[in-house]
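All protein chains but one are shown at their positions in the complex.
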């Protein structure tokens, strides 16, 4: 076992797959000698050489469009976006080109788009966005969002091996904020399977990304303070999502809180709430609840961002209201 | 009263506002002498002249970006996208620039983006998309989607007068398929207010766009065949949406079917289902149901598109299941 | 470079086949027998024919709306084309995508998405992919005068230049983008004036003269194959019909159409074939006749084929499922 941060987990997953398969190549802005804005790929140029690790101009559409071309010719390109936000200049490449090609033509497009996302560090409206609500509405994409170092590694391995375009969301706040002991070997973590992070029978929190950690903290507090047992589920893959685990958890707990960091309307939480409302209606002892950011751009000032972003305190309060409904 | 198609309603709304306010200007691809791909603006160049009505290069980002510049200098630009699908090349302008400027700086951005959308005519994956799920997840946008000629006119008038960026979705299938008698005067229809198209107390259908007409047909059939009274609500504005009307309808009917033409996961139906699950849980006699397209690109062949797109038959079947739950 | 008889005749065949198919499609549209619109490259057959004649087995094509001749030149059969247009189950997209939106993995031809410009980076990447794997590959990315105004055009050409990717960016300047004339699309004199801004070579060619194009571009393609880099080509041509068959193109001045009608690429190619001694008029007529019956048979055969089964709607959204 080795100790790994979330960022190191991403690095290790990428490195393992690049060692495994020479068709895995990596490009993006400043990712070569410089190692990327967050230094995820530091040392990769030296290890894998300039044919497999290279910088690009500031051209997200050309980056993603060319990745589609490479992927359809046998490579497995991994593209680093400097911030997820900048992927919005190339939505047509992601949605209309990458995600629809297999359905239209039967040709697989195995690309992985690494997208640093999320807030909590004063990044302001354009360096903090959570975009999973958008990506999950695009047919043909897979959307992955790890919360732990081991999952960051294992899900990245699976994303790269997957024959489909995968949006790999990496939470910047977690890069250096979470650590865990993980096995030496970079085994894949299968896509589409949620993870039960904490058991309990009084309520279940459905969440992902940085909010997994806030939720666990909140669950521990309500356990300590009020004796409630709250299950916490890390969705890990948002598309396709793990309906079975969600429904079993609802059956076991009968109360559901959904937590995410991004905007509310049509966010991924809406999908989860809709699923529960459709398929587990009879199992509920209280209305499903969503704890999300409001429909507001991510504000810069710490006072505002704190009010914007869900956290353990807010989750705890929502949990207590739900538990005592 | 005059008879008007949906397309004529759009044209009339645009014309009324351009006559009213010389700061309303219009641009897009092929919209001047040619009158646009769907001929909505035929005759506008002659009436309003080349300063107010002009063609642009095929540059969606420049079109929307420049509209933001104009809007912040006192104009009220209306931009015609040839198809909503092509707006996906400029999501950063729509979401990050247009929609966030007021929150960040206090400067209003009164632009209207006219986006022909929807399928049902063999347009294939790139000329049939329903994108409201995406737009509703973007903070700062308003999203409007008329189903009737009179609303098409009145909502467009309101959209143009609104001080915010408004996505005005126009359903191509409805352009020439719906007609109604409307008053001569182009009064605004307020944004944010749903319309009760049909009353009933056994179930309510929440829908919008082309599906309003399919839903009414289905509701009439279950009335004729089985004596059920089904309310049909046309949301009309998807963001901000009319929570009050929805919740009153749920209180009155206790059974809810949500219908839309676009993809399921994180679609606008998910948001409505989540709302109902959160706020009207205790009023439900059956689980909320969504009838949507599957998470699939819009296929071309009529056999496939028919299977893809909800219609009166499928809605009727879902309604019967819901009513007899 | 001087063209040989084989290539000359092959280009003629490609153009005749393209024309015959598109004439049939046009007729079908006006008979109400086509679902959706009909978009052709009528009058622009030379560009695809000439580039296909220069291409090797590992080369990549990303055709646009008007490039049926590129598909045919790369090996698409009339049967493939009708299956596609008729939305048949066994067609290239199985009825999932429409009309010009098809390709062929074996032929190295990509199925375009509608967003103009978006396929250029795909072409660049596909060539990068093939070259990474050691294959000798050059790309041919087609784009219209209107499509050059997209951000994607710029990003992709610059990207190819920076990464030294051998791609021929073939701008077909047919004077209009739908109803929009080039003076409302750009202000440079010629679109090849953009080449310098990418640090690459720009070449103007007569887009209606397949032989001259093949001769002019042949050495360039061989050169970029060995010394990889993109090149920008502007082919002067004319869209001889509406944007689609629904469009009466009354916005195009008659004189302009007349001028290009006099320079019809197929008429020119036949004359050249005769002049070079590749095929006299009788031989060309015979070829045209043969092609016509292939096309007629293909249409009939495709028409008889099955349509896609509604139950397959949700299959294949993901690979490997």
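Order of writing sets the chain letters: A, B and C. Residues in each chain are counted from 1.
FYI, contacts are C-beta pairs under 8 Å (C-beta built on N, C-alpha and C of every residue); 3 or more make two chains touch, one makes a residue touch a chain.
Here the structure is a predicted model, which means the values were calculated and not measured.
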{"item": "Which displayed chains the unshown chain touches", "value": "A, B, C"}
{"item": "Contacting the left-out chain in the complete assembly, out of C:151, C:166 or C:308", "value": "C:151"}
{"item": "Options B:100, B:147 or B:238, residue touching the unrepresented chain", "value": "B:100"}
{"item": "Residue, one of C:15, C:54 or C:200, that touches the chain absent here", "value": "C:200"}
{"item": "Positions on chain C contacted by the hidden chain, ascending", "value": "149-155, 158-159, 161-162, 184-189, 191, 193-200"}
{"item": "Chain B residues that touch the omitted chain in the full complex", "value": "25, 51, 54, 56-57, 59-75, 77, 89, 92-93, 96-97, 100-110, 139-140, 142, 162-164"}
{"item": "Interface residues of chain A (partner: the chain not displayed)", "value": "29-30, 33-34, 37, 55-59, 61, 83, 85-86, 88-89, 121-127, 294-297, 299-304, 306-308"}
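Throughout what follows, only the chains that are shown with their structure count from here on.
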{"item": "Relative to chain C, chain with the most remote C-alpha centre", "value": "A"}
{"item": "Whole-Å separation of chain centres (CA-atom averages), chain A against chain C", "value": "41"}
{"item": "Separation of mean Cα positions, chain C and chain B [Å, integer]", "value": "36"}
{"item": "Chain A and chain B: spacing of chain centres that average the CA atoms, whole Å", "value": "30"}
{"item": "Sequence positions of chain A contacting 2 or more other chains", "value": "61, 89, 92, 96, 100, 103-104, 139-140"}
{"item": "Residues of chain C touching at least two other chains", "value": "93, 96-97, 101, 113-115, 118, 151-152, 317"}
